[in-house]
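So, chain A:
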Amino acid sequence: MGRYSLMMGSEALVRGAIYAGVRFYSGYPITPATEIAEYMAQLLPKVGGIFVQAEDELAAINMAIGASVAGWKAMVATSGPGFSLMQEGIGYAVNSEIPLVIVDVQRGGPSTGQPTLPSQQDVMQARYGSHGSYEIIVLTPGNVQEMFYLAIDAVNLSEQYRTPVILLTEEVTAHLWEKIYIPDPGEYPVLPHVTPTPQNGEGFLLETQLHDERGYNVANDPELSAKALWRLINKIRDNVDKIAKIDVRFNDDDPEVFIASYGCSARSALAAVKMLRREGYRVGYLRLITLWPFPSQQIRSKLRNASTIIVPEMNSGYMAEVFKTLGYNVISLPKLGGEMPTPEEIYNVARGVLE
Partner candidate 1 sequence: MRVKAKVLKIDIDKYLCKGCYICVDKCPTKVFEISDVIGDYGAFLPEARHIERCVDCGICELYCPDYAITIVRGD
Partner candidate 2 sequence: MNPLIQKYLRSEYAQKRRRTIFCPGCGNGIILGYFIRAIDELKREGKFDDSKLYIVTGIGCSGNTPIPLKYNIVRALHGRALSVATGIKLVRPDAEVVVFAGDGDLLSIGGNHFIHTIRRNVGVKVILINNMLYGMTGGQVAPTTPMNAITHTTPYGNPEPPLDACKLAVSLGATYVARWTVALAKQCIQSIKELLLHKGFGLLECLSQCPVYQGRYIIGIDRPSKIMDYYLKITEISSEPRYGEKITIGKFVDYEKPTYEEVIWSMINRIKVMNNEG
């Protein structure tokens, strides 16, 4: 039986990562992710881990990749400007199949933007930030307990599918204090670390150009290159049902209208749904826990009767566009400026739709 504790989102994330076996962290100070680096600097050496403050985010992610190749689970955390710098490292980890967790504590952007205010503006960058065609797994915690559990899930998914996993959260969730449950060691499953292994008496060859299964460069051969890249893409695409998770509530009476959100905005969405239900309106609630790969199949099967989806989010309406591709009538509630959408704002729009 574990224990309960009151802590900040950043600390929960760090404790979850350490529970999952992360022992190497390299970081660079950036608001609002600096607390993650500071907690790691304090807690990692106590369990025999290594903390390095790198000279910039590029060095940070490359050091973490080196540590992962050499045999330790590694993590990096940053915010918007640093996330832009880390994109080449993310592409590197995708192509060379290196397990790694990257945390992005979103703040107002673009450029230096709003360093101390939250946003959800990096959702598309998390999916498409690096150059080239690739698939990636992105998780969004909605509360401090999920910061703990999704950190472990992110590590496990990265080991299982040998891919980098992005944990996308917001400044407000990282700085929020809530009571969480910390399981005992062994209570929550943790997968072992995978590294490239020597074959046939000779060392492994880890290549950054497109390569075959032995590591030899196939970049000049169109057929082999296509085969190598499709394998990386289908690794995720063929397993969407096993990877993706969503949270659907208030759908027992198959409502036609749903309020769908993710991360911190989902808390306001849930409050709005409860307000509407108390007044007798038939409306459902959907929260995306896995942002990418987008769980189209699961959404279609759980939202059986849905025709209209209201999407409140703290960016210019990115995920609303994705819901539109599923064929629903989508009402986008984009909110910029750094304040969470309030339950009243969502309630007003939803009531207008339901009447």
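Here is how the candidates were picked: all candidates are chains of the complex that A comes from, given by their letters.
As a working rule, a residue touches a chain if its C-beta (ideal position, glycine included) is under 8 Å from a C-beta of that chain, and two chains touch if they have at least 3 such contacts; residues count from 1.
These numbers come from a predicted model, not from an experiment.
Every option in 1 or 2 comes from this complex, but the candidate touching chain A is 2. Within the complex, the chain A residues that touch candidate 2 are 24, 26, 45-50, 52, 54-56, 58-59, 62-72, 74, 88-89, 92, 96, 196, 198, 200-209, 215-216.
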